[in-house]
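Okay, handing you the structure first.
All protein chains but one are shown in place.
Naming follows writing order (A, B and C), and every chain is counted from residue 1.
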Amino acid sequence: MANKSKSKKNVDRVVIRFTGDSGDGMQLTGSRFTEATAIMGNDLATYPDYPAEIRAPAGSLAGVSSFQIQFSSDNIGTPGDKLDVLVAMNPAALKTNLADLKTSGIIIANKANYTDKNLRLSGWELNPLEDDFLRDYRVIALDMTRLVSNAVEDMDLSLKLISRSTNMFALGLVSWMYDRTLDSTINFIKDKFAKRPELVEANIRALKAGYNYGDTIEEIQHVVTVSKATFEPGVYRNIVGNQALCFGLITAAEKAGLDIYFSGYPITPASDILHILSGYKNFRIKTFQAEDEIAAIMSVIGAVFCGDLGITATSGPGMALKGESLGLAVATELPLVVLNIQRAGPSTGMPTKTEQADLLQALFGRNGESPVVVIAANSPADCFSTAFEACRIALEHMIPVVVLSDAFLAHGSEPWLIPQTKSLPKIRTHLAGKSNGFNSFKREEKTLARQWGIPGTKGLEHRVGGLEKDIETGDVSYDPINHEKMMNLRQQKVDIIANDIPPVDPFGDKNGKVLVVGWGSSFGAIREAVNRSRKENHSVGHVHLRHLNPFPLNLGETLLKYQNILVPEMNSGQLLLLLRGKFLIDASGLNKVQGKPLGVDEVYDKIIELAGA
Amino acid sequence: MANKSKSKKNVDRVVIRFTGDSGDGMQLTGSRFTEATAIMGNDLATYPDYPAEIRAPAGSLAGVSSFQIQFSSDNIGTPGDKLDVLVAMNPAALKTNLADLKTSGIIIANKANYTDKNLRLSGWELNPLEDDFLRDYRVIALDMTRLVSNAVEDMDLSLKLISRSTNMFALGLVSWMYDRTLDSTINFIKDKFAKRPELVEANIRALKAGYNYGDTIEEIQHVVTVSKATFEPGVYRNIVGNQALCFGLITAAEKAGLDIYFSGYPITPASDILHILSGYKNFRIKTFQAEDEIAAIMSVIGAVFCGDLGITATSGPGMALKGESLGLAVATELPLVVLNIQRAGPSTGMPTKTEQADLLQALFGRNGESPVVVIAANSPADCFSTAFEACRIALEHMIPVVVLSDAFLAHGSEPWLIPQTKSLPKIRTHLAGKSNGFNSFKREEKTLARQWGIPGTKGLEHRVGGLEKDIETGDVSYDPINHEKMMNLRQQKVDIIANDIPPVDPFGDKNGKVLVVGWGSSFGAIREAVNRSRKENHSVGHVHLRHLNPFPLNLGETLLKYQNILVPEMNSGQLLLLLRGKFLIDASGLNKVQGKPLGVDEVYDKIIELAGA
Amino acid sequence: MSEVSTITLSKKDFISDQDVRWCPGCGDYAILSQVQKVFPNLGIPKENFLVVSGIGCSSRFPYYLDTFGFHSIHGRAPALATGAKIANPDLSVWIVTGDGDSMSIGGNHFIHVLRRNFDLNILLFNNQVYGLTKGQYSPTSEIGRISNSTPFGSVDYPFNPPLLALGAGGTFIARGIDREQKHLQGLLYEAYKHKGTSLVEIYQNCWVFNDGAFASLTDREIKMETQLILENGKPMIFGRNQDKGLMLKGSKLEVISLTKKNSINEVMIHDEQNKIQGLLLSELTYDKNYPTPIGVLYREEKPTYETMLHNQLATALKTRGKGNLDKLFNDSHTWKV
Partner (left out) sequence: MSEVSTITLSKKDFISDQDVRWCPGCGDYAILSQVQKVFPNLGIPKENFLVVSGIGCSSRFPYYLDTFGFHSIHGRAPALATGAKIANPDLSVWIVTGDGDSMSIGGNHFIHVLRRNFDLNILLFNNQVYGLTKGQYSPTSEIGRISNSTPFGSVDYPFNPPLLALGAGGTFIARGIDREQKHLQGLLYEAYKHKGTSLVEIYQNCWVFNDGAFASLTDREIKMETQLILENGKPMIFGRNQDKGLMLKGSKLEVISLTKKNSINEVMIHDEQNKIQGLLLSELTYDKNYPTPIGVLYREEKPTYETMLHNQLATALKTRGKGNLDKLFNDSHTWKV
């Protein structure tokens, strides 16, 4: 199929958000569009957002589910701030998303759902499709339900089934508008409904009906095309953050020659990690759904003591529960990895929304001086390297590592350059062999890593525990000076890792007016904002910290090279406190705590404010 | 009884440490001596220290238990750095404590216990009482067991019973040396063994035998006397920190007109709080020993929702467990008080030893931005006012408050000026009366406290929970801007409390070379060190922070008035990080993490280093 | 509670102004409706109810009831309810919880509240799945359950909720079904009447993630064969024609058919207060060869925790007099300066 009747217009980037009721299949629609876009060779970033309820009342504001994608011929790092197209399958979706649409942006609405009842439920006094409320936008309001009915007329399907296929109609239409092929979606439909041929047929017809409908719409003058982005050469796939985390873990296990032991207790947005890993039993991944988060991490400690690569994943409230046990891992110096996929707090907060407010919890959420390594992922694809790095540090340094991701990374996606597995480095372990006179506290000079003597190996019998230990023998000790030495040792084990990680090397200007220091999922927004301001000749650099504890060795001196330090965070200033406290630098924060990713504009505005001053 | 045969010598202060096996009754001996000293009108401070095991093997180093007291004619704030007298009932006690004895200090030893077996168990190659290893000290080595046997010869007691009374002999001897009367101890013995007259007799005889033996000892030339200290006029008693905490809570409940609901799970050194409060049922104190620390705080949340003054107490590991629940208290804005009696960590650490390394845990040990109020006690007696203040803030501001104490304060004691209960202020609450159209989120302007609508009151029916809430109605809300407003509100509720607490007013110099900023149990050591350095004409001030979150309003400007800021802490720099991060001031730390209180000398040396520079 | 006798409340007094946010078809709706029907008839002023929950689909329950409600955190509702009941024993406290909430993360508080025997009521919505987190198997899912966290089938043996509750010392154990609405109403009354901790396990259909889990018990065609409806003092019979019964043979229950003469006399009589019978009935939970008991499995009267505690308070007050601060402060050696 080709678009024949309309001329084409090429643009750099497009932002589309599919929105509708939880039951409208918007997540599916979005991810199908994403796949088609990936195939076209654009760079892309996606962001799904859905309610905390499984299925809030149909038509209610609380029940709106959305999926946003930005695709571009440039390299991009965010799903975009403002929308070019808003697909709003019902009035509630229009209500909650309209504010993000650009002036003159396109609204695609399924008229059939703009009933009186739905309008009332979502608080519209008048039908916005009918009065001139939307005059600043280009509105394509169609009765998709009727259009799909027409397309499947001969099939004798229930109305319910027909309405359920309207999402495919919308997908078809948007695919036409942006010149995406339908093939991958058609294959997907065939696969998914393999056992129900009538559904295959209905969905494909709906999809094609939408696509073909494109030609007839007057509001649309051009088919819009987006050129391929330039990528580093290699083989790519699209990847979601949580999946990339899992791939990183599996790779690390292989490179260390260990089995993975994973235990978690379901919690949004970390549950997928358990789901994904439990599917790879042929990688010898042992997964255990524990009775709670404490049992999960404690069982990981047990498995690690027995020589597995042990991992647990959770989100904020679960992380709070793990505090005491993580302290035990610190005291016993066992290598384990704790993934915290952050969500908006405090307490239960807004479980499906994103935030990065657990940094200080990761550092300090335990009793006593209890240092752990903390690293963070920057983007969905970067979750791969971050997970690998976490395992590397844990195993090579015999130390617990906390990885911070968040809801935005967890469910967002982007193209991923599939690595050459052979070229990835091996990971060393401190597994001890059979021995006489084994001492679990004999340490490697470089890392201060102690020996990992696992049960089942002759001669390594020894005891560990949470009481303070003699620095020479590992036996229980209440000696005051020994305690101080051990505390210093534990801190040193963290600090020493700074020798083992890359120094920071600012992107953009290496010194000058403004340095933006970020961490975590704000990477894309900051990078784009820095790029934009540099194009306008502002002198701006960007450092994005993967390693939050310890910091890279040259971070302090780097900060001194700029007049202003800006620290954008989706919290109220947690990295900011650390940087100020450690380096006594008058950095300022850009703090947004709305359960939403940082926008490029917000960061850009703040940079300009500082750069202009 | 009076000391007739020796002349008297008056000194300013004396430090004595009673040490022996866990079974030797040193805690009892120490507290009896303390009572006698209190009666003499000296200022005093005590510090008990004992092993984590209930009763480690007899004679072992691990089994040594000790009780230290300093008493003085000056006002003092610590049990003293170096000992004038070391009572060492066995060789293990001598071994572990000798290093703290002043040169020329007195050792009192029970020769009978310096057997070959005990010497071996405690790692002495030779009997130190016999070779000249102790030549730098004044050694009074007696066979107390034989001396007590002689005293009870006619009574036909078992050797076990006789050995068990040697602590009374030692107490008698030391009492004679420092001119304390025996009356209070005799009364105590009569009370304690009321049902076993033979024990009353034996213990009193042993006590008197020790006392009378004083006269015969050549090594001792003088009976040492210590003049009364000058105290603010009033009625005094000696008080232990945990008890003072309880008194503060009970007083606050009375002043607020509420019942106390207390729930805890036993943990050293917090268990006493449960023990003490469970004894006062006639104060309508409801105590509940929960199945764990989480149940304890959750039940407190339930009780507070129903209108009680709710309190829980724990130590570090238990505090880690409470993190998630404390977050719920933050989200629901309920007034509760969490007491963390800190001990040495990380993990199980050294359960009976002191430390103050849970400050950052108190502030940040939860998911999300979850601010709570944090205050700390300075001294055993100060625990009273701190507990009262915690309840006041919690109730008047409808907010959770964390109180930090530690093992040193918990079990240490000092004289307490008994307050005039009538003159203590009333505490306001936000309890709502019957109402129509009740809104739990209606706020008092000054404090932003919400209304406390408790079950059982007509018209107040409403729902609370851990999900984010609409700032106007309190209903669940996932609105992004509302979330940010709520986050700011929760922070503001903490910040606003700064208007309600005294500004800092440095002790000593109001500006100058060095300001020492401390918190918690280091008060006494810092104050003495500051006093000492000021006597030597150094310009030094001391600020001791009760309020750690929020800080007093004028703290920042106060810091600017000094050239150097010194922050001594029994951790690796937690307040230090906060002060540096918040005020960008190049403060430096004096950090001791040995499970032991800070010493006056250590602080003094550091002050001189900074003041001299 | 002086108003008790004069209050007249109706279902609508217990409907809150919040939108109910469960999936269409969820069994939770039916349970909500029964609770809203029963509460007004208990003779309790509306302000004396407190409904506490954890986290889960089921735990949204308190939002929809117009009385005092606390949507707490995952698994901890029994602990919160404990504090509330001790603080104010006059409240009628109800816990609403799911199978994950109560038996996975909350298992410890669950067994402890049962052993302590507070006078409160637990409604356990057992849908044998984690609803809110999208379908993982739960501690009551059958072994072998394929779910997103167990694509190869779970290898966990499930808990048997009534047996666990009996093991923990529970004093009132009952079971109902979301769709058996009248029967469920009856259980709610009984639970309320019991002075002690009442556990009502309610089989609840999760339409999205575990639809039909209890179909064999609710299907009109066969439910007479699969439900054993317990009535105190009555023989344990069941079947479309009430033609089957349970008999105790040695120490085991057996299904017998009542066709033969006299055999009704061999059928076990349900004695709610017989703990061993309660245990025998609980043992049937997962056994496909037996009908599933619904109704009150076990009931035992013994003093509640809060009664004993408040008695201690009252006694202390009587014997020691009202606490006096000045006396307290001076209860040890004092001296004057």
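Just so it is clear, a contact is a pair of C-beta atoms (placed from the backbone, for glycine too) under 8 Å apart; a residue touches a chain by one contact, two chains touch by 3 or more.
From a predicted model like this one, the values you see are computed outputs, not experimental measurements.
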Displayed partners of the chain not shown (whole complex): A, B, C
Absent-chain contact - pick from B:Glu201, B:Asp292 or B:Asp495: B:Asp292
Hey, which of A:Tyr261, A:Trp452, A:Tyr562 or A:Phe583 is the one touching the hidden chain? A:Tyr261
Contacting the left-out chain: of C:Asn41, C:Gln181 or C:Gln312, that is C:Gln312
Could you list which residues of chain A touch the chain missing from the display? 35, 38-39, 41, 184, 231-238, 247, 250-251, 254, 259, 261, 263, 280-284, 286, 288, 290-292, 294-296, 298-308, 310, 324-325, 327-328, 332, 418-419, 421, 454-467, 475-476
If you put the missing chain back, which residues of chain B would it touch? 52-58, 60, 62-63, 265-268, 271, 274-275, 278-279, 281, 287, 289, 291-293, 317, 347-348
Counting contacts across the full complex, list the positions on chain C that touch the omitted chain. 105-108, 111-112, 115-117, 139, 152-153, 155-160, 163-169, 248, 250-252, 274-277, 279-280, 283, 302, 305, 308-309, 312, 315-316
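Assume only the chains that are shown with their structure count from here on.
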Taking CA centroids for every chain, report which one is farthest away from chain C. B
Could you give the separation in Å between the centres of chain A and chain C, each centre being the mean of its C-alpha atoms? 40
Counting only residues that touch at least two other chains, what does the list for chain A look like? 52, 62, 317, 347-348
Return the residues of chain C touching two or more other chains; collapse runs of consecutive numbers into ranges. 55, 73
